[in-house]
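Missing here: one protein chain of the complex. Every other protein chain is in place.
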Amino acid sequence: MRMPRVIVLLAALLAAGLFAASADEDGLRRIIAKFADAKDFKATEAVARELAETGDPAVERVLLALADGNLFVRKGDGAVFVGKETGASVTLSDPLTGEKAGEAAKAEITKVKVNNGLRRLIRDLLGGLTLGSADPLTRGVAADTMFRTPDAANIEALDAAIARETVASVKARLEQARAASILVSDGSDEEKVVAIAVVEARGDRDALSLLTAVAARTEGAVREAAENAIAQVNGRLALWAAGQNVWYGISLGSVLLLAAIGLAITFGVMGVINMAHGEMVMLGAYTTYVVQSIIRTSFPGLFDWSLAFALPLAFLVAAAVGLAIERGIIRFLYGRPLETLLATWGVSLILQQSVRTLFGPTNREVGNPSWMSGGFDLGQMALTWNRFWIVLFALGVFAVLLYVMKRTPWGLQMRAVTANRRMAASMGIRTPWVDALTFALGSGIAGIAGVALSQIDNVSPNLGQGYIIDSFMVVVFGGVGNLWGTLVGAMSLGVLNKFLEPYAGAVLGKILVLVLIILFIQKRPRGLFALKGRAVEA
Amino acid sequence: MRGMNWGMTNFVAAGLMAAGLSLSVPAHAADDTIKVGVLHSLSGTMAISETTLKDTMLFLIDEQNKKGGLLGKKLEAVVVDPASDWPLFAEKARQLIAVDKVAAVFGCWTSVSRKSVLPVFEELNSLLFYPVQYEGEESQRNVFYTGAAPNQQAIPAVDYLMENEGVERWVLAGTDYVYPQTTNKILQAYLESKGVAKEDILVNYTPFGHSDWQTIVTDIKNFGSAGKKTAVVSTINGDANVPFYKELANQGIKAEDIPVVAFSVGEEELAGLDTGPLVGHLTAWNYFQSIDTPENAEFIAKWKEYTKNPNRVTNDPMEAHVIGFNMWVKAVEKAGTTDPDAVIDAIIGVSVPNLTGGYSTMMPNHHITKPVFIGEIQADGQMETVWQTSGLVVGDEWSDYLPDSKDLIADWRAPMSCGNFNVVTGKCGGKGTN
Amino acid sequence: MGKKSGTILYLDGVSVSFDGFRAINNLSLVLDRGEMRAIIGPNGAGKTTMMDIVTGKTRPDEGEVFFDGSVDLTRHDEAEIATMGIGRKFQKPTVFEGHSVEDNLVLSLNGPRSIFPALFHRRSGAESRRVDEILAITRLEAKRNDMAASLSHGQKQWLEIGMLLAQDPKLLLVDEPVAGMTDAETVETARLLKDIARTHSVIVVEHDMHFVRELGVKVTCLHEGSVLSEGSLEHVSGDPRVIEVYLGR
Partner (left out) sequence: MITGRFFASGADRRVLFTIAALLGVAALVPVLNLAVPPANMFHVPTYMVALVGKYLCYALLALALDLVWGYCGILSLGHGAFFALGGYAMGMYLMRQIGDRGVYGNPILPDFMVFLNWKELPWFWYGFDRFWFAALMVVLVPGALAFAFGWFAFRSRVTGVYLSIITQALTYALLLAFFRNDMGFGGNNGLTDFKDILGFSIQAGTTRSALFSASAVALAAAVYVTWRIVGSKFGKLMIAVRDAESRTRFLGWRPENIKLFAFTVSAVMAGIAGALYVPQVGIINPGEFDPSNSIEVVVWTAVGGRGTIVGPIVGALLVNTGKSYFTGALPDLWLFALGGLFVCVTLFMPKGVLGLWDQLRARFARNGGRTETPPQDAAQPVARSAAQTAVESRGLGAATPEPQPAE
């Protein structure tokens, strides 16, 4: 299978532009009909290859349909169709022209089965076709595909493409693909050494894997060059890996920050140990689920905006529940922090079981909007969009909260009440309401944290429990009553965790972090940013 | 003064007595029913998986009663909640057997819950049908393992990847508990026996409910970029799967590049997941809801009707309960009694139709025969079978790939009646290798 | 060294600050053996912080603190300082509310302070006599078996002073002993303190000028963490600076 298929396909593409219709439609139909007889993946694969070898661009429709699992065979007559499932029936269309060919019940047709190997093959087969695409992005992707599956036969096509290419970045990738192809060809050593330099410049994991393969199979100067290049690439990758680790740490830290920041208010400012804090997070996540369910059934077009609707609602739901807990239970227990702890633990059990009764014990599906799916590369670092937005979101929440506390009249009242309750009361501040609203604020923040966490974690009744201990650790480590402490605490625990993980493993890393926190508390019983004071302890 | 003392006595005594009274009430229920114990967590961390199985049992018992019950008596389910608390499993098992006098118990999910109740079933001589895929290395007289042993799930999956996807490099990722540990030990030995080099196997363990997969997914990505086709064999437990798959998808790992084959992800777990990015990843089970047989279609229809929920999914452990329950019914009918000893003797060799178009048979080692299916996850959260074993696979309780268990077999039929018979030394009791 | 001999408490150049706020600023104070001293000053003048420093609760940033002429108090913690013979009464009366008045005193009695003696402790006759004595001094005989929580505010103040006495310290630090007391109680307290001062060195922090007058001892006025004025009450209250920051207005 070392046919110069790319050239063939390219030529076919040109031909397609000259002649509107395909030359040998009947031939293609004969091949397509073979899908009906393909009993296993090997047979299907052979048919797909045969199709691609015709070089006819019209086969793209069939192959894409096959890859997506949309190719069907009618049981009655063995005719092959591209189908689109709509409910119980399937809308059929012609595999070549795309003309509508009626509907069929699911029982009347069978799907042409496809597996990963086939999908991979089709991707490679189609890769050549897209090298001449008008979209530079697609051309780039095609070049990368060819880089990963280098083939000496591609060199000519790549040369042609490089000559045509106008976009510098795509051109560079095409050249890398060409260099890769040279490395697997039987070209001269000099040529290969030059190619190695090109590949080395690329400097990513793919380059490394290619170079490793080259080093293993060659001798002499080429091998030496490849080994040097490997060392170079490895060195650079190690630096990037460190950067990647920091990012992971920040990303984990931002999750911790989100989970802990509400607690920093209820625990730090009010001294209330809210063990039901995790359940506020859970309520936020379930609110997201409900919002998404409504949007899915009623306004599917708005799905990308679902989080925007969920945020305020989650805040309100969690804040309302928080308010009810404060008015109903906690206000009777002020000054008895340990008993608050017990009562709120009870509340957390009740909330968990309520959610379990209402929504069932299983995970609920919360989807990522399109702008939170996938990722992008920053140099050799892979960043995912959902983590990226969550980091920004966590910092945003932090900033808003800081603003509320420091710059708004409400924040002023809150701080006044914290500093001197009696004085504040005599100044006309309604302290019970400030307490209640502060608690509601902390709970509401936990609710919006739930919206963010629903994007990366399970939405189940147990969601909150997973975060409660970590949140307490963050607040206590950072220093109670200090929002900045919470920020620094969350980030440093996140980064620490991620730096320990590669050496100690995820479990041991976490244990080490816990032990470090315990030891740290011995050293600084009031946390990282504790306020010093002369207040006599009771 | 004296009144005071009596008050206290009554008080303490009342506490103890309340326990006795409340727990022994069901014992006086009528004798014209056969009781079946259902021991699945309805609260706590395992409720997520086990609640469905409780419903399945109630459904099956309901169906059986519609057919006229068993031995002329109606069946009655006794449901308890061991609340994902392992010692509570033992307590509840004891209660079901000793107080409620159930004829058989269907229950447990995690290995530790099974381990916790084992001594109770042994001591009180009752029956447990355990419906979940597990690590093997066990065969007990009172337990029937209707889930898959490693050779009915893990090994066929690895075979498939090797043969059909040409995988040469393996990541064995699991949650750090016994099932993944043992399965991975077996797989490692198996892969090495197939000529896979040690450095081409990466083993990774994570805690329960692990939610931050960034580092590990990157490791997998890096491991996979060594120029050899790589696959992930995932024994990651329940809850941790959702964030794992989300991270995989977001980091751009596609099934075509690095396929993940999972042993603990079924229809039920996928129901809580946006499956779009997972399409093409694999699962290995002995049953899929999507399997197109008349038996399965009928079962699914009845199940949806019973639960009054058209979206309710079915999964592999449910099928295991169906098989196990039908086997027990058949064995009781054969023995003419629910007496455990009689049932244990009668059930071996009992064959009942499974939902995938064949028959499953209870083997002398208390494991059953099953077909193995490899499925690809589809966008609708269902699996599409891409491969299946040509015949039925017999559950192998003692793995052939672990040095200390390769010589062991279990056979609970009359003369041998042993769960760990060593074929080399010819003795019961596992001795011989050390 | 010479300056320190004969003193029970010697503070020189002591400073301490919290988060940039200088609570005590270059404070120097000397108390002779057997002397009773009243300390006055507005809120935030550093009175309580000074006591914290003497009793080991707060470490000074700089300066010398000596007890009994030779013991460097900055090197010891609260419990050690207490066993050396410095007793402290808090501003807010702090007694063991869950214990009877008698038990409060028993726990305060001078004696071994480690675990096992406490575990196997049997009360001796001498201890019982001492408890009776203190109950008499503090006029709490009738309340002997009552829970400390049930005492009135004034009685708690007295109980706390009684606990100090039971400790048999060389130096007593008494923070606002008459806050919340009736006039009659105030007079009684003054009498009690004067009584105590015959055998002990005492520092009294108080706002109540009548009470200070009643004590009739040397007065130190603190302001912003350092000594503003020192001398007889007449001298201090006549000091224009004192009038400006504290008495006047």
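The first chain written gets the first letter, and so on, giving A, B and C; residue counts start at 1 in each chain.
Methods note: contacts are C-beta pairs under 8 Å (C-beta built on N, C-alpha and C of every residue); 3 or more make two chains touch, one makes a residue touch a chain.
No experiment lies behind these values; they were computed from the predicted model shown.
K.L.:
Out of all the chains shown, which come into contact with the hidden one?
P.N.:
So, spelled out: the chain left out of view touches A, B, C.
K.L.:
Among A:Ala33, A:Leu333 or A:Leu412, which residue is in contact with the omitted chain in the full complex?
P.N.:
Here the residue in touch with the unshown chain is A:Leu333.
K.L.:
If the hidden chain were put back, which of C:Gly13, C:Gly98 or C:Gly238 would touch it?
P.N.:
Reading the full complex, the residue touching the unseen chain is C:Gly98.
K.L.:
Touching the left-out chain: which of B:Thr52, B:Gln152 or B:Thr182?
P.N.:
With B:Thr52, B:Gln152 or B:Thr182 as choices, the missing chain is touched by B:Thr182.
K.L.:
Consider the whole complex, including the chain that is not shown, and state which of C:Arg113, C:Arg129, C:Arg191 or C:His210 touches that chain.
P.N.:
In the full complex, the listed residue that touches the missing chain is C:Arg113.
K.L.:
If the hidden chain were put back, which of A:Gly187, A:Gly271 or A:Gly374 would touch it?
P.N.:
Answer from the full complex: A:Gly271 touches the omitted chain.
K.L.:
Would you indicate which residue among B:Ile61, B:Ala103, B:Val120 or B:Val352 is in contact with the undisplayed chain?
P.N.:
Here the residue in touch with the unshown chain is B:Val120.
K.L.:
Just the residue numbers, please: which parts of subunit A touch the chain that's not shown?
P.N.:
Counting over the whole complex, subunit A touches the hidden chain at residues 267-273, 275, 329, 331-343, 345-350, 352-354, 356-357, 418, 421, 431, 435, 465, 469, 472-473, 476, 480-481, 507-508, 510-511, 514-515, 517-519, 521-523, 525-526, 530-531, 533, 535-538.
K.L.:
In the complete complex, which positions of subunit C touch the hidden chain?
P.N.:
These residues touch the chain not displayed: 55, 57, 78-79, 82-83, 87-88, 90, 94-100, 103, 106-108, 113-115, 118-121, 147, 149, 163, 167.
K.L.:
Please give every residue of subunit B in contact with the chain that is not shown.
P.N.:
So the residues of subunit B touching the unseen chain are 1, 4-5, 7-9, 11-12, 15-16, 18-20, 22-24, 42-43, 79-83, 85-88, 90-92, 94-95, 98-99, 110-112, 115-116, 118-120, 122-123, 137-138, 176-178, 181-182, 185, 205, 207-208, 402-405, 408, 419-420, 422, 429-434.
Just so we're on the same page, only the chains that are shown with their structure count from here on.
K.L.:
Mind naming the chain pair that shares the most C-beta pairs in contact?
P.N.:
Ranked by contacting C-beta pairs, first place goes to A-B.
K.L.:
Measuring from the mean of all protein Cα atoms shown, which chain centre lies nearest?
P.N.:
Answer by centroid distance: A.
K.L.:
Using mean C-alpha positions as chain centres, tell me how far subunit A is from subunit B in Å, no decimals.
P.N.:
31
K.L.:
Averaged over CA atoms, how far is the centre of subunit A from the centre of subunit C? Could you give it in whole Å?
P.N.:
Chain centres of subunit A and subunit C, defined by C-alpha means, are spaced 64 Å apart.
K.L.:
Using the touch rule from the top of the page, what residues of subunit C touch 2 or more other chains?
P.N.:
Not one residue in subunit C touches at least two other chains.
K.L.:
Would you mind listing the residues of subunit A that make contact with two or more other chains?
P.N.:
Not one residue in subunit A touches at least two other chains.
K.L.:
In their complex, what parts of subunit B are in touch with subunit A?
P.N.:
By the definition above, subunit B touches subunit A via 42-43, 45, 47-48, 51-52, 164-166, 176, 204-207, 209-212, 214-216, 218-219, 221-222, 225-227, 239, 242-243, 246-247, 249-252, 255-257, 259, 268-269, 271-274, 276-277, 280, 282, 376, 378, 384, 386-387.
K.L.:
Under the touch definition given earlier, write down the residues of subunit A that touch subunit B in their complex.
P.N.:
Answer in residue numbers: 41, 69, 111, 113, 115-117, 119-120, 123, 205-206, 208-210, 212-213, 244-245, 248, 251-252, 255, 353, 356, 360-368, 373-375, 382, 384-387, 455-462, 466, 498, 501-502, 505-507, 510.
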